[in-house]
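Just dropping this structure here.
For this depiction, one protein chain was excluded, whereas all remaining protein chains were kept in their positions.
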Amino acid sequence: MNRKYLIWAICLIFFLSPLFLNAYWVDVLNNIGIYAILALSLNFILGDTGLFHMGHAAFFAVGAYTTAILNTMYHIPILFLIPFSGITAAIFAYLVARPIIHLRGDYLLIVTIGIVEIVRIALVNNIFGLTGGSNGIFGISRPHLFGLIIRRPTHFFYYIWIFLAVSVFLFHRLRNSRFGRALNYIKEDEVAAEGTGVDIAKYKLIAFVLGAFWAGMVGNIYASKMTIISPESFTFWESVIYFCIVILGGSGSITGVILGSFLLIGLPELFREFAQARMLVFGLAMIIMMIFRPQGILPPPPRKYNVDQIN
Amino acid sequence: MALLHLKNLTKYFGGLTAVDNVSFDVNEGSIVGLIGPNGAGKTTVFNLITGHYVPDQGEIIFNGQNLVKKPTHIIVSLGIARTFQTIRLFKELSVLENAMSGYHCRMKAGIFAGMFKPRWQKREERQAIEIALKELKFVGLDVDLNQKSKNLSYGNQRLLEIARALASSPKLIILDEPAGGMNDQETRELVELIRNIRDRGITVLLIEHDMSLVMDVCEYIVVLDNGKKIAHGAPEEVRENKKVIEAYLGLDEE
Partner (left out) sequence: MELFFQQLTNGLAIGGIYALIALGYTMVYGVLKLINFAHGDLFTLGAYIGFTLLTSMNLIGKIGPLPTLFLFGIIIMGLVGIAGIVLERIAYRPLRSADRLAAVVSALGASIVISNSIMLIYGARFLVYPHHILPNFTINLLGMKIPFMRIAMLLLSIILMIILYLFVQKTRIGTAIRATAIDHGAARLMGIDVNKIISVVFFIGPALGGAAGFMVGLYYGQLNFMMGWMYGLKAFIAAVIGGIGNIPGAMLGGLLLGVIEALGAAYISTSWKDAIAFFVLIIILIVRPTGILGERVADKI
């Protein structure tokens, strides 16, 4: 019980933190939140299903550009575009993942790298004359919520972290359901999963589509937070960061992934003098972790079932 | 009437004919053994029935439906469950979850039901746990249900695989060397279990190397050698069959 109070206390302090942090640090927390939701959405694919997907930034990009284009050209309010960005990213994910869904391991990895690179090159090349080339799109408006314009870092803090909290709530339930378990069956053993009646191609595809839907919605939040987006925010290396957050935090573990976001996005802010060596430390951490603790810092806890109630 | 009817089943791997024009019937409510020397094509026949491989020729009629080219998960939902020769449990998941996984194909909840948990979804979850507990009890697996399945003993892992298969409420269960790695005591209990499964009205098709088990439990035996069916019939007939003796003796000479 003590542990539970402690967790609530930490959450409370965290939600009040913008009151005593300066704008810079609130913005750092906002970035952590954005990365956390992205990594959680990747977690369905990579952590729960065990698919080596390193192109998640592509779905994030599709969502962000959907919002940017529709908002700047047709002035559709940002909040309306949240589901729309998610759906566009989900459709995109469906179309690209469908032909490659049967690929395994390393092959899937390299193809997903290909997808994120193709998307980035398409954006740079100003595809369909909509994406603004390498300069990107600017002048994206802020979200309006009940007459309040979400503009300051503190506003975004609550906007992002409440979105994150709702996502975590839903993801947690999903993990403890038929769907969540089926993804784990696939991760553990594809042949056995198929042999117990799981339509593995369908479930893998749903994992992709669901992950992309969430990444697309985060794309909307990101676009309205930055008000300007360009292809360099959606490179392969972004995908690598989400990938590392999931793997180092703990594949399949919601708490682990959030912790991973704090460590990978927040920690470097504390050591800004060493910014140059930051990636070097990341790389070393990846090797060392894989040798000594491959399951990540906080691996997923076992699911709990109410067996006694039935007996 | 035959529950499962194989007709002229053939499968090539490159130049090798793994299964060569094999036909046999599995009658409803029977226990049928598929035997033969190593490499005779027994597991390949299983993989053809369960849809892991697609046959190059022939038909597989189950309960009046042709299974050829149907994906595995559909075949499972039609009522064929299996275990694997090399145990294939979900190692990192708990014993209970492994047993529940069999019931997956009888459940409906998708992502929305998973996220919003309507009442029917909760009922369904509860039912899955009930079925899993029932089947675990049925196979006689009395262990901590929350431990990871990889921590079970070999014999218990085999039992858990059977429980998982039974949880899908199959009409036909296919057991690939269920006694592999079991000691004598466990094997005796397995014979009992196989009979109990049949007594529930589930037809059993099994591959086994332990001849005493096969002769003891099976009512009908099909013998494969080099991908071909060389004999079939009741255990006594097969035991006396000259071709069968040759096939097994020939193996010994090598």
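Every chain is named by a letter (A and B) in the order it is written, and numbering of its residues begins at 1.
One rule holds for everything that comes next: contacts are C-beta pairs under 8 Å (C-beta built on N, C-alpha and C of every residue); 3 or more make two chains touch, one makes a residue touch a chain.
Small disclaimer: the values here were computed from a predicted structure and weren't measured.
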Full-complex contact with the absent chain, from A:21, A:109 or A:170: A:109
Of A:94, A:158, A:262 or A:282, the one touching the omitted chain in the full complex: A:282
Touching residues on chain A - with respect to the absent chain: 50, 52, 99-100, 103, 105-107, 109-111, 113-115, 117-118, 121-122, 124-125, 191, 240, 243-244, 247, 251, 276-277, 279-280, 282-287, 289-291, 294
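Going forward, only the chains that are shown with their structure count from here on.
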Footprint of chain A on chain B - complex, ascending: 50, 52, 71-73, 76-77, 81-82, 84, 88-94, 96-97, 100-102, 104-105, 107, 109-111, 113-117, 121, 124-126, 128-130, 133, 145-146, 148, 164-165, 168
Footprint of chain B on chain A - complex, ascending: 170, 173-174, 177-182, 184-185, 188-189, 191-200, 206, 210, 302-303, 305-307, 310-311
